[in-house]
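This report refers to the structure that appears directly beneath it.
Let's turn to chain A:
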Amino acid sequence: MSFVLDIVTIIAVSAGAFFFLAGTVGLLRFPDTLTRLHALTKADNLGLGLMVLGLLPHAGSLRDGIKLICVWLIVLLAGATVSQLIGYVARREGSRP
Partner candidate 1 sequence: MTEFLTAALGFILAILAVGLVRILRGPGDADRMMAAQLIGTSGIAALLLLGTVSGVPAAVDVALTLALLAAFTSIAFVKKGTARFETDAPGSTEAE
Partner candidate 2 sequence: MSAATVFGLCAAVAVGLGLYGVITNPQPLRKVLAFNLIGSGVFTFFGVVARRGAAAGFGGDPIPQALVITGIVVAFSATALAIALLLRLFQATGSATLRADASTSAGSHPSKL
């Protein structure tokens, strides 16, 4: 059982790390602000979500597991809000390359 859980952890954390990488590469390489914003949200939502999923088997108790999920939900909510506000800023700045 612990072997299966370890596999889950490795796959999920690796996938999460991949999305973080993808988000960062997008942030550095994508041509304009709004597409960069699109790349960023992938790191935020999926990257952290997969990390949390991968760490769940290592949570010491049910309470710790619930807290882990709460962390993700808070980041999700904040990320969605801040992305919208950034989009507004980007529109005001004009889409600089």
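Rule of thumb we're sticking to: a contact is a pair of C-beta atoms (placed from the backbone, for glycine too) under 8 Å apart; a residue touches a chain by one contact, two chains touch by 3 or more; residues count from 1.
Keep in mind how these were chosen: all candidates are chains of the complex that A comes from, given by their letters.
Note that the coordinates shown come from a computational prediction; the quantities given were computed from them, not determined experimentally.
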TODO: Spot the contact partner of chain A in this complex among 1 or 2.
DONE: 1
Task: In the complex with candidate 1, residue positions of chain A that touch it - done: 6, 9-10, 13-14, 16-17, 20-21, 23-24, 27-28, 33, 36-37, 40, 43-44, 47-48, 51-52, 55, 58-60, 64, 67-68, 70-71, 74-75, 77-79, 81-83, 85-86, 89-90, 92-93, 96
